[in-house]
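Reading through the structure tokens given below for one structure.
A protein chain is absent from this complex, but the other protein chains hold their places.
Entry: chain A
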Amino acid sequence: MIQEILLPGHLYLGVLAERLHQTLIKLTKKLRYIKALATSKSSDNKLCQGIPKNMEICHVPRIDMEKNTYSLYPGLYLFTTPGRMMRPVKNLMTQQTEFIGTMEQCYLHVCVKPEEFVENKTSHSELYPYSFMSVVACLTPFSEFNQSPRNMYQCQMGKQTMGTPCHSIQNRADNKLYRINFPQSPIVRTKIYDHYKLDDYPLGTNAIVAVVSYSGYDMEDAMILNKSSFERGFAHGMVYSTEIVELNDKSFGSSKGKIFALDPRYPKLGEKLDKDGLPYVGSIIYPGDPFYCYLDQNTGEYRVQNFKKLEKAYIESIRALGSDDGTDPLNKVAIMMSFNRNPIIGDKFSSRHGQKGICSRIYPTEDLPFTESGLTPDIIFNPHGFPSRMTIGMMIEFMAGKSGAIYGTAHDATPFQFEGGQSAIDYYGNLLKKAGYSYYGTESMYSGIHGRQLEVDIFFGVVYYQRLRHMVSDKFQVRTTGPIDVKTHQPVKGRKREGGIRFGEMERDALLAHGTAAVIQDRLLNCSDKTTEKICTRCGSFVSISKKNSHLTCLLCGKNDALSNICIPYVLKYLVAELASVNIRVKFDTTQARITNYSVEP
């Protein structure tokens, strides 16, 4: 029987059924050969014409020889459509780079190492052993030594670093842009750093790190920063933000005719704002300062808008925006500001191994331990961060970074390069040993506080540290008293509004379990919506009390002889009023209540 091989609409060839399998294998091989040839630039082989270099050739055999089962949809599939994901591998037949697709690769045997090659089966090999990893994953040095979840954490955190987002900050108007001021190229780096030219966009600093429990401020993932390093610029950063001010914003329904202008009646305003009613470029503006001033031409009134942000800002630039034809008067501007974000207690840092930490203290240099060569660490990292997390890659980075700093070279830390031969620890240990340092990367240190030598050797080295964009100045919340909700008289929520943090049912439950009734009363009543209300002890109502002939009277009883003060949460009054509106009367039994004041107001 003749089997037909069809390409869309056309009979391509017909073969005998029993030879179909062999023919398809041959055909696939041939197609792949031509495709691989087409990939190489120099090829002007006539064979390649008509075969795109990004064609996906997928042969699904009728019978899976290995499992000895029938395939579901056998056939030879060819894809040439755009929008498919493809990746480069090496074609072992032609020794050229070939792009393979997602379906195609399921039916190919791709080896990673030469040892994995199987005769008559392996057709491709990976270009690099780390080909399976993404760009962010490739940024972790010595990642093959780390426990795998740590590498995943680093992939998350790598995206949160304050780095160098672009070189065109002056010309941009981003809502928020984080940037560090004195970045460095890492000493310990993978090949990807060069391939993607990441030195043009550095995202950290080579920090001198000591692994020691010093002063207790480095407990539980906290880290101590050296005050002198900080003062010399370590991890200094800034945040840019742009505010677009549109005076005649149609969405607010305001009419036309507002323009930026300085109010001439207040000469003091001129100290902060320029003649055009906008702040001076380069000036510092504090919360509450005048931000801009405008004139409403309809009413002839000047208005000053104050600066609402909670931090001081530097005015970087002001750009006049407006209609496309540029004929509108000045009524729309983009004001770019920068905020100083030098490290403070509570800021987040991380190495490249999923080891994040919070700066818990900025410690004076003279108090920090120093080595035999007089070096004080920039960062103190707590040794308890290592045993449970098993980030051996970070320990190797310590040693590699240290030896790189000593010899003045950058070390290649691409994963999977230390397989088989010498171990990474031995390699860097020997480098350190040759330079006169301890093979293990440790150093004896002296306490900066009492001046004696420390009784243990300290693991000491250079690690590339990233500053993460989570900063306390964006997050801290503080409230003693402040704005309250109009309806309930309870504290409002939200950091921006100077609100409180919700004390919810679960928190209440916890305090109940502790039996701390006074604390509950403090949280839920005294610090919340405590009010004193008049109540009629006879009818048990406090919504019925009103002034009658300038005397407080209970409108239900028509008398005022049973009025007294009672202390309640304001929401209770609100609830009773709401219930009254749907004809539900709430009656309070005050016989048990501790009545505070019996006297009836005149």
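Here are some notes:
Here is the rule we go by: contacts are C-beta pairs under 8 Å (C-beta built on N, C-alpha and C of every residue); 3 or more make two chains touch, one makes a residue touch a chain; residues count from 1.
The definition used in the following text is that contacts and distances are computed from a predicted model.
Per the UniProt record, the absent chain's protein name among "Cell division protein kinase 5", "NAD(P)H-quinone oxidoreductase subunit H, chloroplastic", "DNA-directed RNA polymerases I and III subunit RPAC1" or "Ras-related protein RABA1f" is "DNA-directed RNA polymerases I and III subunit RPAC1".
The hidden chain makes contact, of the residues A:260, A:370 or A:464, with A:370. Residue A:338 is the one among A:338, A:473 or A:521 that touches the chain not shown. Residue-wise, the contact with the chain that is not shown comes from A:451, picked out of A:83, A:300 or A:451.
For the chain left out of this panel, the touching residue among A:438, A:490 or A:560 is A:438. Think of the hidden chain as still there; on chain A it touches residues 170, 181, 227-228, 231-233, 236, 238, 282, 314, 316, 338, 340, 364-366, 370, 372-375, 433, 436-439, 443-444, 446, 448, 450-457.
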